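Of the protein chains in this complex, all but one are displayed in their positions.
The first chain written gets the first letter, and so on, giving A, B and C; residue counts start at 1 in each chain.
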């Protein structure tokens, strides 16, 4: 019963096998080998556009390096107030940018409110230098609380960003889950809707270390190769990241894995709704389920071996929490089984 | 005939197999799983001391994060003037430290001259704040030009560092080659000789991405965990780096691979010495061979498919270079074959 | 009718005269001369404790260097959401600290709510590294909106800071005004109430460039001298800053100037209250008056030569703003005259 995080899961066999397949052989280093180039082209096919791909160490590094590529002096980036970049990345973006700031924007259930975004940017638009220079807007897809921006949601954010002359970044640590959930193409979800640059995460979705910054609009971020070099993240044997992505994109593996995780989350949600002792905090849209449990019940589940964490109360939560209750997060992954869900359902009772 | 760099090589089958073995299964993330802990203990056994191990993205990141852990305000680190950190890492250490500087120290064939080090540090010891604060000494083992510090060499550097109150860092991107070449233990080569912290590289020696900072003396670098977090290099599925190291240290694989690379380099050196058209620039001590060739010969070899690069003339070079000659570097790896060497020897003629 | 800012004013004649008096003569540079040392001792007398004094370029530099002296990796400082440091210093603190963040805390009329502070810090206290490391609390005295923390207010903030192990910084750009307004001693207002370090501003209060960081508790900030050196703010002819402070502290000039500015603000407030067309947004406590005017009236005043700016609506504002109304800020200084106030009152009508 592993629901602690999708990064507790291992590696899909197809990816593991492909890594082994490429183990021998000798190739040009630093991401300039044949396999690397093939994978970059594959990204361009996936996104239906010539994109630039930069492998980086982690999702946090992808976000922080994206911000450093969009950086301005006295820079201010606008993100949801509960965004991973704002509350869970130890100030990495501030470090990589030499002090750029995150301006938190409210919005219900992990999604930035477009009007609130507009107002937040407006505060910097009065030609008052000391306040700071707006530099970027960033949204998380799927969000931290398991919800998903629709294409129209993304377009609404992009429209405001564009009006203020700001590039739009997407933190896609769970991008595959959002694509699988909505059924739209990666192109529609991103550059066709106004997204300029994306942190493309595959680690949580069945790879073992595969994160990239993908530049969709070459006008917004020119120096990423150099910024990554200075950050010590130009991998010598980059082809083993390429090998993961090669398998990831073969026969739609990435969407099959994400689809499985989403489906498992949906079943888990049903199971919790059906259980007398549990109820959902809100409806899941991707691979994360947030349930309200009383503390005693949660402890009993954990004592029985279920892995999951308590979560804070997000903005826009409209439910009711009893005195002895809290919100708990359950994450499904490509490796989650029906059996684990049944077992948990049985225990919730 | 791949002699361009040891990071063009692939992955040793034992390491690849071990990665596959750990592909399935679910484990605690962020380096706190059972396998991770077992590998940390293995490092302590290898070094015969309780050490702290921090996986990082690359060798450059290992060096830069080491420097940031040793950082002082207005800090100055002392390195060989041809050290990778000084001339080949795009200022990563300066970036990670917020501006600490490398003070280059001369010395023949890649090895810092102890007396020159002493003088270089002395320039900062006169209580003159504006000059800067000495913060660390760093040496590369094996060096950039294929030579090796003996234990006595390391002790001489360490003695001067200690006298000035400075921690001693070792850039061990090719540490295994130095251990295999000298036959001393890792403990003798490091903390028993005064080394406090090491960038422990395994990527060039048959892993695919396995770099770590290893703190040997816990007094000198307390905040590495937090510095790494802020740098976005806390890997969620760290156990796949652990899996590489697990195999790396099993049955002495690491020293067998390094020993093979060194032996291949020695044979390559003999082959070059025996060839009428070639001569060694200096004697190799690890897995890199530097040969003097005339340009026409070098181009002929490259045209025939041999991969290798021209190199600059290092300090302390006592040989003679003709007008049409240059120094070329040939690197052997765990995957280098006798056949490649024979083929090259045949071509040099 | 100059009410735009107290930094539009010039220099008090006593300070100007003292600068001239010290113009000739030759002295040790970099803040180590006799006059410098005498002024440092004078600060210790003013604060009734051995303090350390560091002259810096501006109030923003004082705040940013204070933060860099209190900095932690992944650091988070807690300030009022409308604090100058948060919204008006172009990210200087983030730059000087390599990315430390400001966590905004709400509170009515410029003063941080102690309970909200406690909750804000608590969010970082759960041993969750990725969130960040709390590093400091900072309050502004007098506040951005002309209110003042009482000694009890300061103690309440300090008690929470201490409980969380955090040093307390005071942004004292208008410290003199707060002291003049409350009548308590500088010692009572600061270290006796738990303040560890203060940005001590005199520029707005009749000096021309006299800002200092004063360390009241030597345990909290050890490296300020070096941080300032690296920031290029170690003034060679520091004695001309000392000369300003020498006069500033002679015969209570600093409190006489601040007292005058406060008194002028009080009269201005009365004048506005008495005027049919004006009303106060809230009661002024120091040298800044915030009035509600309709736009037409404000423009008429400005057309008549009155200098003042529109201001945003602060947290905790309980008044009512009509459709055509806004809040305007009027700042009095040591140089403000009764005549200017009468003239403005006449115009408001």
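Going forward, contacts are C-beta pairs under 8 Å (C-beta built on N, C-alpha and C of every residue); 3 or more make two chains touch, one makes a residue touch a chain.
Only a predicted model underlies this, so the values are computations on that prediction, with no experimental measurement involved.
*Asks:* What are the shown chains that the omitted chain is in contact with?
*Replies:* A, B, C
*Asks:* Out of A:130, A:252 or A:349, which touches the unshown chain?
*Replies:* Checking each option in A:130, A:252 or A:349, the one touching the absent chain turns out to be A:130.
*Asks:* From the listed residues C:53, C:109, C:197 or C:226, report the one that touches the chain absent from this view.
*Replies:* Only one listed residue reaches the unshown chain, and that is C:226.
*Asks:* So which of A:12, A:84, A:230 or A:297 would be touching the chain we can't see?
*Replies:* A:230
*Asks:* May I ask which residue of B:130, B:276 or B:322 touches the chain that does not appear here?
*Replies:* B:130
*Asks:* Under the stated touch rule, tell me which residues of chain B contact the chain that is not displayed.
*Replies:* Residues of chain B in touch with the missing chain: 73-76, 87-102, 129-132.
*Asks:* Since one chain isn't shown, list which residues of chain A touch it in the complete complex.
*Replies:* Residue positions of chain A that touch the missing chain: 73-74, 98-99, 129-130, 133, 223, 225-227, 229-230.
*Asks:* In the complete complex, the non-displayed chain touches which residues of chain C?
*Replies:* 2, 4-5, 7-13, 15-17, 19-20, 22-29, 56-65, 89-92, 95-96, 203-204, 208-209, 226, 229-237, 240, 335
Just so we're on the same page, only the chains that are shown with their structure count from here on.
*Asks:* Could you work out how far the Cα centre of chain A sits from that of chain C, in whole Å?
*Replies:* Their C-alpha centroids are separated by 41 Å.
*Asks:* Hey, how far is the Cα centre of chain B from the one of chain C, in Å?
*Replies:* Centre separation, chain B to chain C: 52 Å.
*Asks:* On chain A, where are the residues touching two or more other chains?
*Replies:* Touching at least two other chains: 89-92, 95-96.
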